[in-house]
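One protein chain omitted, others in place.
Chains here go by letter, A, B and C, matching the order in which they are written, and residues are numbered from 1 within each.
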Amino acid sequence: MSFVLQFPPAEDKSPARRSISTTDALALAEPLALELAATAVARDQAGGHARAERELIRNSGLLALTVPTALGGLGGSWPTFYWVLRRLAQADSALAHVFGFHHLQLAGVQLYGTPEQQRRLLGQTVQKGWFWGNALNPLDKRLIAIEAPEGYRLDGVKSFASGSVGSDLLTISAWHAATQSPLIAIIPTSAPGVTVNADWDAFGQRQTDSGTVSFDAAHLLHSDVLQPPGVTATPRATLRSQIAQLIMANLYLGLAQGALQEALRFNQQDARPWFQSGVGASVEDPFIQHRYGEFRLLVRAAQAVTDDAAITLQQALDCGSSLTSDERGAVAVAVAEAKVLSHRAAIEVSSQLFELTGARSTSARYGLDRFWRNARVHTLHDPVDYKLRDLGRHALTGAWPEPTAYS
Amino acid sequence: MSFVLQFPPAEDKSPARRSISTTDALALAEPLALELAATAVARDQAGGHARAERELIRNSGLLALTVPTALGGLGGSWPTFYWVLRRLAQADSALAHVFGFHHLQLAGVQLYGTPEQQRRLLGQTVQKGWFWGNALNPLDKRLIAIEAPEGYRLDGVKSFASGSVGSDLLTISAWHAATQSPLIAIIPTSAPGVTVNADWDAFGQRQTDSGTVSFDAAHLLHSDVLQPPGVTATPRATLRSQIAQLIMANLYLGLAQGALQEALRFNQQDARPWFQSGVGASVEDPFIQHRYGEFRLLVRAAQAVTDDAAITLQQALDCGSSLTSDERGAVAVAVAEAKVLSHRAAIEVSSQLFELTGARSTSARYGLDRFWRNARVHTLHDPVDYKLRDLGRHALTGAWPEPTAYS
Amino acid sequence: MSFVLQFPPAEDKSPARRSISTTDALALAEPLALELAATAVARDQAGGHARAERELIRNSGLLALTVPTALGGLGGSWPTFYWVLRRLAQADSALAHVFGFHHLQLAGVQLYGTPEQQRRLLGQTVQKGWFWGNALNPLDKRLIAIEAPEGYRLDGVKSFASGSVGSDLLTISAWHAATQSPLIAIIPTSAPGVTVNADWDAFGQRQTDSGTVSFDAAHLLHSDVLQPPGVTATPRATLRSQIAQLIMANLYLGLAQGALQEALRFNQQDARPWFQSGVGASVEDPFIQHRYGEFRLLVRAAQAVTDDAAITLQQALDCGSSLTSDERGAVAVAVAEAKVLSHRAAIEVSSQLFELTGARSTSARYGLDRFWRNARVHTLHDPVDYKLRDLGRHALTGAWPEPTAYS
Partner (left out) sequence: MSFVLQFPPAEDKSPARRSISTTDALALAEPLALELAATAVARDQAGGHARAERELIRNSGLLALTVPTALGGLGGSWPTFYWVLRRLAQADSALAHVFGFHHLQLAGVQLYGTPEQQRRLLGQTVQKGWFWGNALNPLDKRLIAIEAPEGYRLDGVKSFASGSVGSDLLTISAWHAATQSPLIAIIPTSAPGVTVNADWDAFGQRQTDSGTVSFDAAHLLHSDVLQPPGVTATPRATLRSQIAQLIMANLYLGLAQGALQEALRFNQQDARPWFQSGVGASVEDPFIQHRYGEFRLLVRAAQAVTDDAAITLQQALDCGSSLTSDERGAVAVAVAEAKVLSHRAAIEVSSQLFELTGARSTSARYGLDRFWRNARVHTLHDPVDYKLRDLGRHALTGAWPEPTAYS
């Protein structure tokens, strides 16, 4: 029966096919996470660019996590990467986002770039410790590319450019009027004519360096074009948006886990029992226990489905260029499931936790509201209702989510 | 059958038994609400004491809203007061709280005070434009009263004293060791030995002036004692906590309404349709329409039940000293229903609205997150789960909520 | 501000403007409700036509409840009618539906009929104790009317004809091909060519007599046509669908109340405490108390909003023929709110109650599952998601629900 076939028993779910194991990667991430956590409340309040913390990330070696070992990287699998990302997001979801989007750009090079581009760009990323930012957003057609000698001239702006402030390289999309299609390319952030404006002012995810990037007659070299105008992406290349969506899911999940952890700590150490509860400690209150049970389920379900989605994604990537549209669609469904569940876990735990930690936990010195603010801002990347629509439509009609920058 | 009798058809729900009508009171409140709204985002970001805005409230004449006409007040009924409170909370829930707690103190004088105290204290409130703050919290036994000539000597502290910064008078409770019971009294904020510390630092409701009040050998006059130590409150007097709880409910409801209003405005004026929606305007997106339908239900249900609770409260107050414990219990049930529904409407609308207004609405310049932060901080006054317990216990066993400072 | 004006304080909510008071009408209904309750479980299991119980209803005098006193009826207001309906639905939602739809047909005569038709049809309903059934469903165009001497010839079928089995008169709609529009009329159930088939086989609401009615060259007299073909209904006439929708809402609410009542009784009398609860009686279990608190809120919110909607409806009816489309729209919004809240209260209480009453309560001898089965079948009359869409669309764009047979 189709239902059984649709969700087969996982005969092999092992994510550890690449050089560095999940355990070793998490060991690299742990001291970094602790350092980020120690200053997360203060930096959330300050906002702005976290130069020092970006150096901590750079020094951890984890910027090379997803670069193949053949190019000098750690060769971590995508499941391994997502576990690391989630660990960092528990501590600081803004810098985790910067970290995650760095690797998204590296994935873009792997999916869209020629072997030469991969060697050159990924190799130098390892050697020079480059930090990448994102200015790719095909829906935004305000950046225009026109032919110029040995490449293109770029004029216009890109907004919501995550990690752009302080980056070394940017991935961009630009609208090519002649073909009525976008090109995808990379450009050094320091290139003449490129200006990054630190104008991100959302109430959460304050240190994601998601500024607006202006291009004023910037020159793009042919050799830095990953996908020329007029070319249709392969199913495999369109996995880039699935990698991005699963970065979101893992950031949400990390936020949910971090919020849950901090809330538990507050109840264990700082909360007082309600005077009508009849118990001697907040952690013994039956209603508080019951609601933590609900939190745990939210987080646990999101985690199980998100872990499965990472395995499905890796399997699809391992198919290489032979990946079919149907196989790509199955990834999109798995990732959409993970994203909605993680989204909800993050929003619900981060908002409801205060009903268990109580009035005193709202003091600014604890900064406990940062989880909700971060989750709230970050979960708006694309509308959750369209993810649900995609999931239901697939169940009803078999149609896969259309490959877009968001699905 | 008991169910029918329990919820009889309202033969007369008219709240307008007092001198000023709801319509006229709302007309007084409207310009005040608009002035508060104009600066609410900026003041939320600044925090601290809103001296100028408290003067606007004072100048509106609404500090006398619940003072009987015989004592020079406007004689507004409690339903009228709650409508005004809710209107102000739509604009600025922090100053609405200060306004609401001012009237709670006046209610305390009416419920606990002698006729002489009522005449003197309420009369002068009208004449001198006094603003009252709250330092009554019987659970907090850190403020000690010991006998002193012509009164008591007060030493200790009260925290979470709403509206204390900038107030003229305070209502206090103090622990009287000899009788192992609290006394309830009023004291001028400027009395020697009384110090108000502007140390409130929660992440929401930032301008409620809810500081810590220190008492260092402050002198309390016998004539300012509303309830001496060792005296048991009458059922009628214990309605003070119901007035307070219904203030909370109306503040939450106003927050929910304000959040809904701002969200609708954003979708109408600033939001863009999602590129997959197939519609030309955000307000035509079926999923956005559907979810606003949910918001509307949350707010509408809370409003209907909260309005009914105000009528039930007024009827109980109109019973005067003959009010029975059962009648008092029925008020407590009605108010608990209102409080839980309003609590949830405020939290859910203020958190979920962003899924409809989208990523751009998180810019700090809109300040849309203030609704959630305000609602989140304010709804922690006492645990919602114990309200639900009280409601279910009553349905199962007939037991009324125990009269406490919270129920 | 629009929000305040939209939900004005109810200056006069008194429903008792008509001859019989709510209290007196409920007194008439009470013995009837008790008699229906006594056999409800057995009749739910048997299904089929409840001839004896329909006679009980007839003998109660309540078939004349909404007929104006000038025509010999009890002159009950619509709020009064809905309270009676709800009381009956607590006991037996199938027969309550038959009772409610009888009055819907009488409303149709009042809204669409000429003064002569009203006098004749309503007057005889009182005198002869007629029971009316429904075969009006404009979406279903399978019943065709063609001109015939002194009227029309009717051929075709109507399904879901509530109360048709055992009725004296039917309201029908029929499609008139010449004008491409429906006519609305009444016809005696015993008229030649009319056959009622007792073929209703849903798993709930089993005794609603909602059969299929076949018409085989049945003759319809001009004098029995309430709305001829080609005539557009006035805003006032379209209130018929609002009366119907509010019948649904009150049936759902009665179901929710009945389920809650039976569940409470079970916990009070028959349930055992869970062995890990540490309490001596099921009613003292904190989790059970908490969840009954939730049930109470579901029911209470639905009741408050449904009561308000009945008042809004009555006010609109009292406007007479001057009712505007906007005023009609406000009724549709109020009724939609009531319908969704009551729908959910009925479904959630009737499904969840078993988690509190426990395994033993599933024995067929209690018949406790009938509430869910009845609510489930009955709440599918029209999709709840379109009600939510209508509510949200109104909030976003100001558009009223389109007047249809369902909104």
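Heads up, the rule we're going with is that a residue touches a chain if its C-beta (ideal position, glycine included) is under 8 Å from a C-beta of that chain, and two chains touch if they have at least 3 such contacts.
Nothing here was measured: the structure is a model prediction, and the numbers come from that model.
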Listed residues A:W175, A:F203, A:W274 or A:Y292, member touching the removed chain: A:Y292
Of A:D44, A:D224 or A:D390, the residue in touch with the unshown chain: A:D390
Missing-chain contacts mapped onto chain C: 139, 160, 201-204, 274-277, 287-288, 291, 347, 351, 354-355, 358-359, 361-365, 368-369, 372-373, 376-377, 379-386, 389, 402, 404
Interface with the unshown chain - residue positions in chain B: 286-287, 290
Sites on chain A contacted by the missing partner chain, in the whole complex: 1, 3-4, 7, 9-16, 22-23, 26, 30, 33, 79-80, 83, 87, 90, 257, 260-261, 264, 267-268, 283-284, 286, 288-297, 300-305, 307-308, 337, 340-341, 385, 387-393, 395-397
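We take it that only the chains that are shown with their structure count from here on.
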Cα superposition angle of chain A on its copy chain C, in degrees to the nearest 5: 180
Geometric centre distance via CA averages, chain B-chain A, whole Å: 42
Chain C, residues touching no fewer than two other chains: 286, 290
